[in-house]
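Have a look at the structure that comes next, please.
Heads up, this is only part of the complex; the chains shown haven't been moved.
The chains carry the letters A and B, assigned in the order they are written, with residues numbered from 1 in each.
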Amino acid sequence: MLNIALDTTLVTTFNPRSLLYLFDMIGIVACSVSGTILAKHKNFDVFGCLLVSIVTAIGGGTVRDVILDRHPLFWMIDMSYLTVITIASITMQIFFNPNSRRVDKFLKLTDTIGLSAFTLIGIKVADSMGANVPVALLLGVITIIVGGIIRDMICNEIPLVLQQEIYISAALAGGILYFALYNLGVAVWVADICTMSAIFSIRILAIRYDWQFPSLEWRR
Amino acid sequence: MLNIALDTTLVTTFNPRSLLYLFDMIGIVACSVSGTILAKHKNFDVFGCLLVSIVTAIGGGTVRDVILDRHPLFWMIDMSYLTVITIASITMQIFFNPNSRRVDKFLKLTDTIGLSAFTLIGIKVADSMGANVPVALLLGVITIIVGGIIRDMICNEIPLVLQQEIYISAALAGGILYFALYNLGVAVWVADICTMSAIFSIRILAIRYDWQFPSLEWRR
């Protein structure tokens, strides 16, 4: 169903803006669900789970915009963010099942879609505020990673996202590709789609084949 | 003595602004004392305890104002915040007794007064900056909760406030009541007093009768 929805959007309008927005919302749902699951495991109450979901979903974008002094914040203007988070978190709390495998698979797909959308949005926002390339890449990484880090800090866990497989590296590769295409004069919507596809593919392949970024340690 | 002071204010001036300010300061003292106690248990030194107190007391309001881009921050203009926090924390450190029951009772009362004042202030500030109702409610919750969450993150504890009894829910109920009364055209000071009384009563009753917000889990 998810794929059909995406295809329809692609076929009918082929508007990368609305596609980016759709992917953004899918990422918001993924963050909200993952926040609720971890909060549930820590026995947080209804509003505790909801708050952790909100922080996970919009924490990264909020920190990015505060660093860039970009006000008012995106979730204060567009109420769909808080609405989608609340619905996703409440639904997840009602149908919560700690041993569900299906949620795990669902999360892997949606989180990867979110990763590609969040990175691209973060980079575009930073670029539009006049940040140079390294700062824009850093702010793209902040957009994808800070929500999950605050979630893990609240729940007293060590952030998995900093230990695990290709995650920040996929975002960075996509970001560098974006600026390369941009400077080559490629149309913005082509650069957008290439960037998101690249991030999505690298991350999915990394999960599938269990890729790891090589350690830099120099062993004597 | 506390009650007499409150009554006097009520009788002599009946100015809800100054009452709100007094309750705000009582809440600041409560946060400062609770921060110092937890920091003491973690063997922080004098300035470590003071810093945790400061973060607990003004962290929520600071995050709210940064999100709203409301500068300069309240505690930079009105020095009574830092003064009250410092006096409360130093006093607590001098007369610290880990097994004291009296402090526990004192904290429950003052923290509840602070809860009602912080929520109301957070909502009013967000409203005055043009935030809509859901955003104002969220920022009210952020005002009461973020200080304690950062305190618990620094001290490596899982935030009790997200697990426990009616806390966020009392604040939300009060906030909804505030906007309901406001839209009904009730005078502001009446809405203020009703909101604070409602939050205070719900929270005190929740502690007294050990209320819990029902879990949303749907068990088959």
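Simple rule for what comes next: contacts are C-beta pairs under 8 Å (C-beta built on N, C-alpha and C of every residue); 3 or more make two chains touch, one makes a residue touch a chain.
Quick caveat, the model's predicted, so the values are computed rather than measured.
Chemist: Considering just this structure file, the complete complex holds how many copies of the sequence, given 2 are shown?
Modeler: This structure file describes a complex of 3 copies of one sequence.
By our rule, only the chains that are shown with their structure count from here on.
Chemist: Using mean C-alpha positions as chain centres, tell me how far chain A is from chain B in Å, no decimals.
Modeler: About 32 Å, centre to centre.
Chemist: Under the touch definition given earlier, write down the residues of chain A that touch chain B in their complex.
Modeler: On the chain A side, the touching residues are 39, 42-48, 51-52, 54, 62, 66, 69, 71-73, 75-76, 79, 82, 90, 93-96, 153-156.
Chemist: Looking at the complex, which residues from chain B come into contact with chain A?
Modeler: Contacts found on chain B: 66-69, 131-132, 134-135, 138, 141, 145, 149, 153, 156-159, 161-164, 168-169, 172, 212-218.
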